[in-house]
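Have a look at this one before I ask anything.
Yeah, one chain of the complex is gone here, protein chain that is, but the others are all in their spots.
After this line comes subunit A, so read on.
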Amino acid sequence: MLRVSDLSVNYGDTRVVDKLNLALGQDEILMLVGPTGCGKTTILQALAGLIPISEGEISLGNWASTPKKPIPPEKRNVGMVFQDFALFPHLTVQQNVCFRLKDTQLADHWLSLLGLESFRDAKPARLSGGQKQRVALARTLAHEPAFVLLDEPLSNLDAALKDSLRWEIRDALKKADVPAIWVTHDQEEALSVGDRVGILNKGVLEQLDTPEACYSTPASRFVARFMGEASFLQASYDNNSASNPNNTVITDIGNVPGTPLHHAHGDVDLLVRPDDLSLNGAHPSPNGTVEWVRYEGESRLYAVTLDNGSHLKVRVSHENAIKPGERAHVQLVTTHPLAVFPK
């Protein structure tokens, strides 16, 4: 089992990764997300042994790497899939995948599983981006790594390909039965593919949990905003279970069940996602004004300013057309609990 404890990495005097702790279960896919420059790639490189670490320990059953006693990358039994594929340009697909293999049986297995049979003798330069990334994945898995690191494997591919390759990679990793850490800056990718999601901000792991938990009960406002469109609504909340047995949060636009975070009590901010709300342009007593609207195809996203001053984003069906400047009625329409942040 891959175990990382108190891992820190400095570049010169700058701390890029600060006291990272995580453990990876068998065949678990952990997604690391965060904005550009949050230290995601640095973590991968440190785990692979490609850069020195400043503090902490990385261990995997038969080895443990520390700043004093680093283990070189070739001794770690790690697999890595690179953003720019890193296929050896002077070798064919077959030679790439068999780079350090004596027995080519596994290579054949992965080549056929990923549909690369017919490209065996091609040089990488002749392949398309998606094919290159499949070859890179085949190469990694054929070497039977104890864990796999994926460094934004889809970021150099076009949107249509991203979507399908995402699932192909996930399936292949599950078939190979290896744990993996997958770095991305795309929160949607993180939520849909990962067994667990870790959100990084400025080198610190802000939350590490299931995708559902990260989305619905974010550990911080940063996580809340990063995982999707987030509005914060003025509300009041009583955390005494005797007087408020249903954990009800009271707002100007309706009452909903809440999940209190950080001992929220009294005047609080309620985390509202665009789909927790309804918008009605024909309501007799409107409570807000539409600022702008974005047409998204199957839906419309509205920005609404409530009469009490709160700004909200509302996503509703595309049939519902209200023009900017018009009045409308906004209401909370959710039955699942929403996260409550202290002011």
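Heads up, the rule we're going with is that contacts are C-beta pairs under 8 Å (C-beta built on N, C-alpha and C of every residue); 3 or more make two chains touch, one makes a residue touch a chain; residues count from 1.
Methods note: contacts and distances are computed from a predicted model.
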Chain not displayed: protein name in its UniProt record ("Iron ABC transporter permease", "Protein-methionine-sulfoxide reductase heme-binding subunit MsrQ", "Ion-translocating oxidoreductase complex subunit E" or "Phenylalanine--tRNA ligase beta subunit"): "Iron ABC transporter permease"
Options A:L2, A:L24, A:V78 or A:L191, residue touching the unrepresented chain: A:V78
Among A:F88, A:W167 or A:W292, residue touching the chain not depicted: A:F88
Just to verify: which one of A:Q26, A:T104, A:S128 or A:N246 makes contact with the chain not shown? A:S128
Hidden-chain contact residue, picked from the options A:S59, A:N156 or A:T334: A:N156
Give me the subunit A residues in contact with the hidden chain, please. 45, 48-50, 52, 72-74, 76-80, 82, 84-90, 99-100, 124-125, 127-129, 132, 139-140, 143, 149, 156
